[in-house]
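I have a structure here, written as structure tokens, and I will follow up with some questions on it.
The complex appears here minus one protein chain, its other protein chains still in place.
So, subunit A:
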Amino acid sequence: MENVVELKNVTKKFNGFSVNNIDFKVKKGFVTGFIGANGAGKSTTIKMMMNLLKPDEGEVNLFGLDYKTHEKEIKERIGFVYDGNVFFEGLNLKDIKRIVAPAYKQWDDQLFNHYIEKFDLPLNKAMKKFSKGMQMKASLAIALSHHAELIIMDEPTAGLDPIFRRELLDLLRELMIDGSRTIFFSTHITTDLDRIADYIAFMQEGELVFNQSTEEVAENYAIVKGDLELLDSDTEKSFVNIRRASTGFEALTDNSKKVNDIFGDSVLIERATLEDIMYYLNGGINHV
């Protein structure tokens, strides 16, 4: 499978914070969800993918090209969709189009008009008067109008109401039908990813914990509940993290098959949501 983004051993150090040895690939034609707690290094990683930050070490390749030699070509092919207002507040979409369009060789006026109509966006209204959802749509319309092959979205659903979030997800699915586009999507709202993401990349404290297909995640990770007596120094090894209470334990495993072999029917094994995985892997539990 073709990779649209490749990060090889990428490291970036700041004062008191660093992103270490990130090694991952984003596959063409799929939706990759990018999750992690605040401060895990998601934005830093996205900025390096966009060449807004240069890594101290390692390589960043997009479409198989290097920013050092092909910056303009790469940027033509990326559409960046922010959560905030990226444009000058006082401008309306007509002005913005006039400014943005000449920057892209592949700009398509017809397509722009098509999306403006489809998204029901006013051309003559100042952007600052747009709702958050409308700003997101405007940002997406512009990305789509220059035929971006890779759409990078930073927290696209944050602050949006549930109805608009669903609409946006439906729209993204529609974009994925022909298989030529790739979406890279960072979010805190992990339930959005459950039904759209094909791959999940999870960052924690500046490191990439995993990058797996959602099918692999569902197969490997599970929540296990059972009697405290079942736990001993040996059986505990099959868990990533354990929460104990006087009524029993609840734990996350990254090897649900092994847990099934060891405990069988003596425990309850449930599907782990992305939120469960984030919570347990983050060690959001008091270790006993």
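In the analysis below, contacts are C-beta pairs under 8 Å (C-beta built on N, C-alpha and C of every residue); 3 or more make two chains touch, one makes a residue touch a chain; residues count from 1.
Just so it is clear, contacts and distances are computed from a predicted model.
*Asks:* Which choice in "Phosphate transport system permease protein PstA", "GntR family transcriptional regulator", "Response regulatory domain-containing protein" or "histidine kinase" gives the name that UniProt lists for the one chain left out?
*Replies:* "GntR family transcriptional regulator"
*Asks:* In the full complex, which of A:Lys125, A:Arg195 or A:Lys257 touches the chain missing from this view?
*Replies:* Touching the chain that is not displayed is residue A:Arg195.
*Asks:* Which residue, A:Asp178, A:Asp232 or A:Asp265, contacts the hidden chain when the whole complex is considered?
*Replies:* Final answer for the missing-chain contact: A:Asp178.
*Asks:* Any idea which of A:Val31, A:Met48 or A:Val209 touches the chain not displayed?
*Replies:* Of all options in A:Val31, A:Met48 or A:Val209, contact with the hidden chain holds for A:Val31.
*Asks:* For the chain that got dropped from the picture, name the residues of subunit A it touches.
*Replies:* 29-31, 169-170, 173-174, 176-179, 195-199, 213-215, 218, 271
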